[in-house]
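Below is one structure, written out as structure tokens; the observations come after it.
Now for chain A:
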Amino acid sequence: MRRITLSVIAGAMAGTAALAGCSSGSTSSAAGGTSTSASASASASASSSAALSGSITVFAASSLKEAFTTIGQQFEAAHPGVKVTFSFGASSTLATQITSGAPADVFASASTKNMQEVVTAGDASNPVNFAKNVMEVAVPPANPGHVTSVNDLAKSSVKVALCQPKVPCGTVAAEVFANAKITVKPVTLQPDVKSVLTQVELGNVDAGMVYVTDVDAAGSKVKGVPIPDDVNASTEYPIATVTKSANMAAAQAFVAYVLSPDGQSVLSADKFEKP
Partner candidate 1 sequence: MTEAPGGGGGLAVDATVRRGGFSLSVAFEVPRGQVLGVLGPNGAGKTTLLRTLAGLTPVAEGRVVLGGQVVDDAADGTFLDAARRPAGYVFQDYRLFPHLTVADNLAFSPRARGLGKTAAKQAARHWLDRLGLADLAERKPAELSGGQAQRVALARALAGDPALLLLDEPLAALDARTRLDVQAELRQHLASFPGPCLLVTHDPLEALVLADRLLVLEDGRIVQDSTPAHVARQPATEYVAKLVGLNLYAGHADGATVTFDAGGAFTVPDHGCHGEVLVAVRPSSVVVSGEPPHATSARNVWAAEVTGLTMLADRVRLDLHGAPAALADVTPAAVSELSLAAGSRVWLSVKATDLEVYTRDHGQPQ
Partner candidate 2 sequence: MAADLLGPPSRLSARDRARRASRGGGNPRSVPVPLLVPAVIAVAFLVLPLAGLVVRAPWGRLGPVLAGSDATAALWLSLWTATVSTGVSLVIGVPLAWVLARTSFPGQRLLRALVTLPLVLPPVVGGVALLLAFGRTGFVGRLLDDWFGLTIPFTPLAVVMAETFVAMPFLVITVEGALRSADQGFEEAAATLGATRMTVFRRVTVPLIAPSLGAGAVLCWARALGEFGATITFAGSFPGRTETMPIAVYYALENDPDAAIALSLVLLLVSVVVLVSLRDRWLRGGAVQ
């Protein structure tokens, strides 16, 4: 009886995965992972394929918006009984919310510092780095400030938008400027990287310091000016389950998915680097 049920589920999952049109054919391995795969992620889905249901809330840094939305869809397709909801924002804000008791199941941060705060507060454990991001200068398509390199940001005629210094993208940008030995006077310090991007998209500023992934996600709305590797700074993205999660099984499965080849390929398609 149980075997029949499992194979029916497996077949259904394979079918829906094919319909979802995922980039790699690896979802069938997830469905078939009940008996063959020996990896940690597989064992998680082994237990989950028997009982994964309910919903989970994932708190993720704004820069993960596009990638995680795709991952979320894929995850739901792979586990039809589970609903994934996201809350995107500045990692520092999210960290504060979690330590104040916000109902999250998973936390994906754009900086190890914010994750460390949550771990220290006892609200998360065993964070694993799953991606890395480097910065890029975003300019409006017409490039009104004639920005060709990051050094141009130091010019007083160029209006620059940055993240607030205590937010991960602000801290990393400061590192970049320190590396390049320039002083940049921004016209505004925004609460998170997406609002910096908005200012650039609307043409309100000449340049903004965002992540490579943000420039990619914005498509034709902004143009990117790459930052040389010797000057650039990066930030590691750790992910962890939240201690007080109400659906630990699904939370762990989600984390596993992010770390799995499927999740990783979504991230690299969005220009994230390997951790």
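Candidates were picked such that all candidates are chains of the complex that A comes from, given by their letters.
Assume a contact is a pair of C-beta atoms (placed from the backbone, for glycine too) under 8 Å apart; a residue touches a chain by one contact, two chains touch by 3 or more; residues count from 1.
Values in this document were obtained by computation on a predicted structure and should not be read as measured data.
**Student:** Touching chain A in this complex, which is it: 1 or 2?
**Tutor:** 2
**Student:** Please give the residue numbers of chain A that touch candidate 2 in the complex, ascending.
**Tutor:** 90, 92-93, 96, 140, 144, 159, 161, 164, 166-167, 186-191, 195, 198-199, 202-204
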